[in-house]
Every structure is written in structure tokens, then in C-alpha cells.
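Only one protein chain is missing from this complex, and each of the others stays in its spot.
Labels run A and B following the written order; every chain starts at residue 1.
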Amino acid sequence: MTRLRKLLATIRLPAISVLVALLVGAIVIMLSDLEVLGKIPQDPLGAIVLGVQRVYLAYTSLLMGAFGDPAKFGKAIAAGGDAVLWAKAFRPITETLLASVPLMFVGLAVMVSFRTGVFNIGGEGQFMMGALGGTIAAIVLGGAGLPTPITILGVVALGALFGAAWAFIPGILKARVGASEVITTIMLNYIANLFIFFLLVNWELIQREDRTQPISKALDKFVVIPTILPIEALRLHLGFIVALLLAVVVSWFLWRTAKGFELRAAGLNLPAARYAGMGAASSVVIAMLISGAIAGIGGAFEVVGTVKQLTTAISGGVGFTAIAIALVGGTRPSGVVATSLVFGALRNGGALMGLNTGIPIDLLFFIQALVIMFIAAPSLTQRLIRSPFKRRVKEATA
Amino acid sequence: MRLELREITKQFPGVLANDRVSIAVDKGEVLGLLGENGAGKTTLMNILSGLYRPDSGAILIDGTERVFRDPAEAIAAGIGMVHQHFMLVPVFDVIESVALGAEPTTGPLGTFDRATARKQIIELSERYGLAVDPDAKIENLPVGVRQRVEILKALYRKSDILVLDEPSAVLTPQETEELFEIIRGLAKAGTSVIFITHKLNEVLAVADRITVLRRGAVAGNTTPSKADASSLAEMMVGREVQLTVSRGASKPGKPILQVQAMNVLDGRGGVAVHEASFEVHAGEILAVAGVQGNGQTELVEALTGLRPIDSGSLILDGNHLEGGSPRHIADAGVAHIPEDRSRDGMIKGMTVAENYVLNAYHRPPFSTGGRLDLKAIAARATQAVKDFDVRTPSIDTDIASLSGGNQQKVIVAREFGRDVRLVVAAQPTRGLDVGSIEYIHHRIVEQRDAGAAVLIVSTELDEVLALGDRVAVMYEGRIVGILDAKDATRERVGLLMGGAVA
Partner (left out) sequence: MQKSRILALLAILALLVAACGGSTASPSASADAGKADYKACIAFDVGGIGDKSFNDSAYEGLKNAEKEGFTVAYSEAKGATDYAKNIQLLIDQDCKSIIVVGFSQGEAVVAATKANPEIAFAWVDSTWGDGEVPANFTGLDFQIDEASMLAGYAAAAISTSKVIATYGGQPFGGVTRFMDGWVAGANYYAKKTGTKVTVLGWTPLPRPGSGTFAPSDNPWGNKEFGKTTAQQFMSQKADVVHPVAGQTGEGTYEAMLAAKKFSVGVDSDQCLTLPQYCGTLMNSAEKKIGAVVLATIQKNYGGDMGGENLTGTLANGGVGLSAWHSEDAAWNATFGALITDALKSEVDALAAGIKDGSIKVSDYFTSK
């Protein structure tokens, strides 16, 4: 009971923030609809009705895009064992899970560094470098005809290694010469992007054979990450399970090991950590290595498992969304997983919303930004929610 | 002017900071406002200076009710605040600092009329006996003089009521005495003064009347002629308090800590500790006195491995420890109660139990093979909380939500919870209530009696004199004198603190 209450108290603010953000989003949908705006002068009520209608269509599309269409489930049940129909019914929800996988990886990565007091803005670059490592491993190991499990292990290992190496640079710079990791990690994001671009057009090993464009070879020719659902057409893969496992491992590491204790101590109060005899500089480096490795594994799974081809668009801003996810998730692994699922649902549902209504998916990024803002300013959110009611209650009783 | 605060009540979430508090000060009177940290003194003064609005109650000046919506209105009404932490710009000179915000102007462009300001300031300082060089840069002035600048600032704004918040915290005894002279002069000239402090003898020395606050409410009103230190302390704490530390004579054994010709740099290119040499023996307390910022902080950091030693030696039980890491030195048997409790001594956001194992988490029984043993940690922490009388809802409570005294008890429990050869305690009772001070002092003496060497650094002369078997005084990075307790009178130590040669 108390545990449930505790949980409710923890998710109250994020939940309220999401709801308020969706409400603001609804207003934006109405006010950005030219037809609704045009109607306001002659027929204000009609305009509101039309506006609500538009919002309703948008948000039902969002929900169906993220979690599935009841009608399609009905069809699938009626038809019995038709795999195609089942796939259609379940695809939205599995795609939501899949969309959340990179967010989980990088969210966890960023979370570990935040817990250690290191503001790693370089999740983007570490993710990209991990994707590069995964690509190379897939092509080399898969190309050499090694068994799939070994190739996948190689993909994960090289992804982790590349990500960690990329994170090591700002880590050691901060520990040794005090260079701000915010600046160095951001710069390394650009460098990662450029570096991968350079390799994609100059390195025969990875560049697609028949192209001058910056795209890699098709990776599914070398190795396929196994999917985890019984319906073959649903492409949710092993990466999802690895992400969840990593969340558990990270949680165990931070709260159940001496090293994790050190990292958390350093993150909360560096002078006190030093006073207590902990090596503060090594904490920074270790945190960055772990952070980079997790982001790198995320990149490796994304490129080999989901996209199956390396381009410079592989990251798509995941490093920045991950910062929000780590903060919204209360820098806890469980919170990161939960927030990733919500953001994954927005991202995935947004595609159908865009398709059905023409509302660009950017609205969802706007809503995400609002969520972050509301969580960053809890008192504002409380006031937004409470005061109109409170005031009216007061007026009513007066 | 007569100022009256009538029935002031202020509620913060979870705390009733002021509960129907009434105080009054007459023209030319000095009111001593006494209370422990958290008794509601600061809240009351923030209400007076317009930073907070009271939930109920009234502020009356010469019998008329006034409402201050912001600090500017309070200043306009003649109320001048001198804060504990000075609000001066280091690179300004005295004239600029005093006139800032109330500058006389001249010419069509409204440029700063320096000459007029200068004349007014010299006049003020002469009238009230506040000797200050008007052209000196703030950064070059000693702390006591900076405080005068703050007082001048208030007078310059035509304050009839002057509020001094813990004014003696940064002063030597001699400077404090000079401050009292100034306060008496101000009162004679008709200024009303509210003097806020937690030091009993100060109110007795300077106040005409005394109001004591306890837990947000007025615990009593008295005058210096009717009260003495112990009756005031009782009023402040709510029970009888032992003001002097009861302790037997020390039985010094062999030297445990030997410091020889130690130099420590301050990290800004200067020397913070200069050729320090002293010994601390088993079973004795060496108390280091000095005004804040005379190298004590750096000395303690050097002794505990937090700051590199530039030259000289640090010997514990005959072993050289120069260049040792904090962990190495702690493992050699040094307990360290740090000066800045919040910054160094504990980690807010971590639980009481986690803070209890902060420097022992990495070894058995708290962890084995890199894995924390949460059960062992909980068991030991529970025992420590009991042993050291830490008032906390649970060992899993965030240490940030504990009172200062209980936080310090967690730190002391941690540091004293193992075999200790040397105790290094810096400002061990700063900001604590009288009850906690009593307790911490008792524990420190207990360590001495158990045979540990104890080094206490304190800027509170009372504490130094109460605890020290020997008293060392630091001034500008040097140990300018080491006195036996019987020779360490308030006057002698005070003179040394001010730089006089022993």
C-alpha cells in the first residue's frame, strides 16, 4: 500500500506534466489549423467544434499509432490464426517498443553520467560511434562467416568499445585538465558525425559498393539480430531485452556496489567524496566509460538490428532526447525505462498522427519539450493544475 | 524612533517560523535578540526588512502601522540592515560602497557627485566614531573595518533603526569590543539598535534589554542586570544547560602528531601556512584559535591529505604521512570532523546509513569483493544512530532533512566509530544548538580520555578556552603562540589573534 502510494507520488509530476503538455499541444493544434482560424470570426462555436474534432482525430491517431487500433485487433481475432492480420494489429505497440530501445540505451548512458555529476551531452556522438563499431563488426565478422551469436557478441563488444573510447576523451580531459565535459562532448558529437561521413565515402570496407553517397553496405547481408516475437513480421529484436537487462545491471551497479556508491557520492558532492578518500578523477573517467559503452551498444543495436544500414542520420537527435529522458526519469533506471516508453510511444504514434492529419511530427517534439519544461519547473506545473480550481472553489464558497 | 513588532506570525510549509512574536525597541535603546539557530531570528528580521510578508501581525514605527512590500520600503522607513555576510563590492572604495544605490548626483546628466558623498561620509564617521579611510579599497580593508563600512552604509541611508545580524562572527575579541563601543555611541546619538546573536556574554555586555526567542516564539524578556549567562542559556534551550565543559585534567602521553616546519600553499599563489611546527600528545587537546581565514582551513586540509604539503613534515605515530591520500591518512587512524559540514562532511541526497559508511564503504564488513553488504551497513548504522543519539525517522532518511546537530552527530559517529589515534576537528560546533554543542564537546573529551590526540580548530574563543589543554593561535598563516590552558586568558589569546607578538 505504502509502496503503491510512493510510486504514485513519484509518477505524479511526470504524469501531470505529460497531460498538461498534451493539453497545450491540443490548443496549438487548434490554433495552427487554418480552417479553424478562418471560422472563428463568423462562427466561433463552429470553430471550437471543428477544433475539438481536429484534436480528437489527432490524438486518437496518436494513440492508435502508438498502441494499436482496436478494430484491427478485432479483425485479427475474427480471422483466427492469420499472421499478417496479427502483425498489423500488434505492429503499433511493437514499433513503440522498438522506438524506445535507442532512447533507453542512451537514456541509461546519460543517467549514469548525471548520477556521477558529469554532464555528458555526448550521447549522440557515442551512439554514432557505437553504430560505427557495430557496422564494422557486422561486416568483418559476419563477412568472415562466423556463427551469428559470435558475430552479435562482436557487434555489441565493438559498439561498446567505440562508444567508450569516444567518451573516454572528454572524461580524461575533465579529470586531467578540468576541461568542461559539456563543451568537449558537444564538439565530439560533431566530430563523430564528420568522421563517420568521411569513412562512409572513403572506406571501401563499409561504403555501399555501387554508391558515391554516404551510406554503408546493407548489414542484413552479414548478420541479422534475431527478433523476439513469434510473429516474424514484427521486427522488435534482441536489443530491447538487452536494454531492459542493462537497466537492471545499471541499477545494481549504482546501488549495490562499492564503485557505484563512489560514483553516486562524487555526483552528489565532489568535495565530500574527496574528503571521504574517493578518487574523484577516476570516478569521472569510469562514469564516462560506462556511459559511452552503454550508448555505444545502443548505437550498435540500432544500426545492425533496426536500420540495417549506417548513415549520418543514424542518431536522429537521440542523444538530446536522452538528456530529457534521464531528467524526466528522475535519473533512475526504472524512470528512464518508463520515460523511454512514453517518448517512444509519442515518437511512434506521431507518425500515424502525421499521416492522418498532416500535423507534422514536430508537434510531438514540442510536446516533449513542454513535458521537460514542466518537470524542470514543478511549482509552475502544480500551479497550472491547481490554482484555477482552488480559486474557483474559494469564489464559490465566498 | 520606536519600533514595535506586534504578534508577528509566519508559517512556512511544515515550520511555524514565527509564532506571535512581539518585540520592541525604543529610541536610543539597544535590544539584544538572542536565540539558537532556527529559533526564528532571521525570519523575523527578514520580515522587518521587507523580504517576507508576515501571515499576521503588524510592524509599528512610532505607533503607526507600516507595511513593507519590499526592502526598499523598509529602507525608506529608516530601517538599516547589516548582514552577517557583508554585501560589498571588493573593487569599490569606501565612498562608492557607502553611496551605492543612494548616490548624490550633479549636473544635467546626473553624474555621481563624489565630493558631496565624501563630505557626508566623513561627517558621519566622525559623528559616530566610525574611523574609516574613505578612499580605501574594500578588498584592502580588514574585516572589522568592512563591518564599519556596512554600518556607515545604513547610517548614510538615514537609518534610525539599525539591525546587526550576528555581527561578531568574523571579529577578534578586540574588534568585537570596538564594535560594542560603536553601538553604544550610536545609541547615545539616538539610533535604535537590534543586536542579533547566539552568544550570551555579548548581549549581556551591550544590550539594554534582551528578548530571547525559542522555536519561533518569545521565550522571555529580561535585562542584563536581572539575567546571567546560565539563566539566558536556559531560556534559550528550554532546560538547564552546562555551559562549561566538564573534563578532568589531561594526562598527556607520548606525542602522536608531530608537525615540523610545514608550509602549505593556498592555491592562489600565496602561502597559507607558514613554517608551522607543533606536537599533539596522546590524551591532550590542542585548540587552535584564530580569526577565520588565517590559515586554519589549509592547515586542517594539509593534515588530512586534502591539500598537498609544500614542505616540512607530517608525522603520525612516528610514520611520515606527507603526500598521503585522504584515505591513506584516515586509515592510519585520523578522524576528521570537517569545517564545512555541508560541503565536505556529508552528502545530501544520500541516506543517514550511506553517510555513516562514507569513508568505510569499501572494506569489510560493509562490502566484500566490491559488492555492498546492505544488511551489514544497516545494522551498524542502526547501532550508531542509537549510540550517538541521532534523532532521525530512520537510517534511510536523507541526511539533508536532519537538523544541523543531528547531521553533525552522524559525522561524529562515523569518525569516532573506529580506532582513532588523532582527532582533527574543525569548527565542530559551528551553527549548532546549545544541546548539540554540549554533546559534541562531551564526545571529543571522551576521545581524549581514551588516549587519542585531539586537534581542535575553532574561531569561537569560548570553545577554544573551554576545550584546549593547550591553545595555539594562528595569525596570517603562522602559529604565533602556544599557551598552556592556565596561561590562556581571553585577553592574551585575543591579542595574539589580532597579530600581537607573544
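Note that a contact is a pair of C-beta atoms (placed from the backbone, for glycine too) under 8 Å apart; a residue touches a chain by one contact, two chains touch by 3 or more.
Remember, predicted model here, so these are calculated numbers, not experimental data.
Although it is not drawn here, the omitted chain touches the following shown chains in the complete assembly: A. Looking at A:40, A:179, A:244 or A:307, the residue that reaches the missing chain in the full complex is A:307. The residue touching the chain not shown here, chosen from A:49, A:150 or A:183, is A:49. Among the residues A:16, A:318, A:337 or A:372, only A:318 touches the chain that is left out of the figure. Along subunit A, the points of touch with the absent chain fall at residues 48-50, 52-53, 56-57, 65, 88, 91, 95, 98-99, 102, 190, 193-194, 197, 201, 208-215, 218-220, 233, 235, 302-303, 306-309, 311-318, 347-348, 351-352, 354-355, 360-361, 365, 389, 393.
Here, only the chains that are shown with their structure count from here on.
On the side of subunit A, the complex with subunit B involves touching residues 255-262, 264-265, 268-269, 271-278. By the touch criterion stated above, subunit B contacts subunit A in their complex at residues 304-306, 325-328, 330, 336, 338, 340, 343-350, 354, 358-359, 361-362, 367, 370-372, 374.
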